[in-house]
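One chain of protein is taken out of this complex; the other chains stay put.
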Amino acid sequence: MAKTEIRVIYGDTDQMGVVYYGNYLRFFEAARSDFLREKGARWRDVESTHGVYLPVAEAKVNYKRPAFYDDVLVVETKLAELGRASLRFEYRVLRGDDLLATGHTVHACVDKQGDIREFPAALSERLRP
Amino acid sequence: MAKTEIRVIYGDTDQMGVVYYGNYLRFFEAARSDFLREKGARWRDVESTHGVYLPVAEAKVNYKRPAFYDDVLVVETKLAELGRASLRFEYRVLRGDDLLATGHTVHACVDKQGDIREFPAALSERLRP
Amino acid sequence: MAKTEIRVIYGDTDQMGVVYYGNYLRFFEAARSDFLREKGARWRDVESTHGVYLPVAEAKVNYKRPAFYDDVLVVETKLAELGRASLRFEYRVLRGDDLLATGHTVHACVDKQGDIREFPAALSERLRP
Partner (left out) sequence: MAKTEIRVIYGDTDQMGVVYYGNYLRFFEAARSDFLREKGARWRDVESTHGVYLPVAEAKVNYKRPAFYDDVLVVETKLAELGRASLRFEYRVLRGDDLLATGHTVHACVDKQGDIREFPAALSERLRP
C-alpha cells in the first residue's frame, strides 16, 4: 500500500467551502502514480518501456465527510485486482484517522492504437505484492 | 431530460491528447445544473429558497471512448431516482451519435448543519417528470 | 472582436465564494479559441495546416470585481498585436455591463521543435481585422 500526502489549496475547494468533488480524481491520480513509483515502475515508464497505456475505464468515488482548505490529506492506494488486461486500484482518503472518501479506478491495458493488450509480464511481477 | 453542450478546451485535456478523466465530473455538474434550470429550480435557489443542500455522496463514470480537443460534447441528464432524502442523476456524454461516457451522481439532502433532511415537497414536485 | 459566453459552475469557484483566480486563464483560452474560429481559423488548424504552434509566453490578469457561481460571463477578445513571430490577445471579462477583469496573453510562433518561426502569411491575413 502506498501513501500520498496532499495539502488542499484554495484551487481545490469550491464555494461550499469544501474540496470540489471532481478533484478527488486528481488526488487518486497522484496516488496511483506514487504507488507505481514505489514499485519501481513509474507511470511514464509503463508507456515508454512496455509500450502499453493504462487509460481509465471506470472511476468511482464515495464521499463520506468533507475535506477542507489547508487539510493535509493522505491517500492510501492498493492494487485490488490485476487481470489479464486490466487493473483495479482502490483508494482511501484520510485526514488523520477520519475516513473522508473511498473510491476505485479500473484501467484497461491497451497499445498505442487503443487495442486491448495483455498486461506485460515484467510489469505484473513488479506490481504484485 | 436536459441537454448541455460543452466545447472541449486545452485546459480540459491532458498529455494523452484526450479529456482528463476527472473533468467529466465538471461536465456532469454543469449538466445537472442545466437540468434544474430547465425545471425552473436553479441550484442556488435550492440552497437559498429551500434551505437544503445537495452534496454529492457518490459519483461514478464509465469511460467508453475518448473525447478530444475542440469536440462539442452533449451531456444528457436525467433524474433517475428521487428518494425521501436523496437524488440520483444519470448522465450520458455524446459526440454526435457516439456515446463517450456514462455516469451517475447520488446527492444527499442535508441542512446547513449537514444533518439529513427530507427532500422539500415543493422541490420534488418541480423535479418530477 | 469575438464574444464568448461562460456560465460559472461550482468547479470554477473556491471557498471565498468567487471564481478562483487561475480559472480566468481557462476562460481566456476558450475566448481566443472562439476568436480564431470566427476568423475561420480554428486553433487546431493552425497546428495541422500551418505547422506552427502558438504557446503562451506571457499571461496577465487584472481582477477588478469577483465573479460568482451561476454568473453568465462574457469574454471579449481582440487581437491587439500581430508581430512577425508573436501574437498578443487582449481580454475583457464582463457580467452585464460590469467589467470584472481584464488581461492579455502573448503567444510565440514556433515550429514542432520549439524554434521561433515567422508567422504564416496565410494565417495573418485571416486574423487581421
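Note that the chains take the letters A, B and C in the order they are written out, and that residue 1 is the start of every chain.
Following the convention adopted for this analysis, a residue touches a chain if its C-beta (ideal position, glycine included) is under 8 Å from a C-beta of that chain, and two chains touch if they have at least 3 such contacts.
Because the structure is predicted, anything quoted here is derived from the model rather than measured.
Interface residues of chain A with the unshown chain, by the touch rule above, are 7, 9-11, 25-26, 29-30, 33, 42-44, 69-70. Looking at chain B, the residues touching the absent chain are 10-11, 13-18, 20, 22, 69.
Of the residues in chain C, those that touch the hidden partner chain are 16, 18, 21-23, 25-26, 29, 53, 55-63, 66.
Rule of thumb we're sticking to: only the chains that are shown with their structure count from here on.
Chain B has the C-alpha centroid lying closest to the overall centroid of all protein C-alpha atoms shown.
Taking each chain's centre as the mean of its C-alpha atoms, chain A lies 32 Å from chain C. Inter-chain centre distance (chain B to chain C, centres taken as mean C-alpha positions): 27 Å. Among all residues of chain C, those that touch two or more other chains are 10-11, 69.
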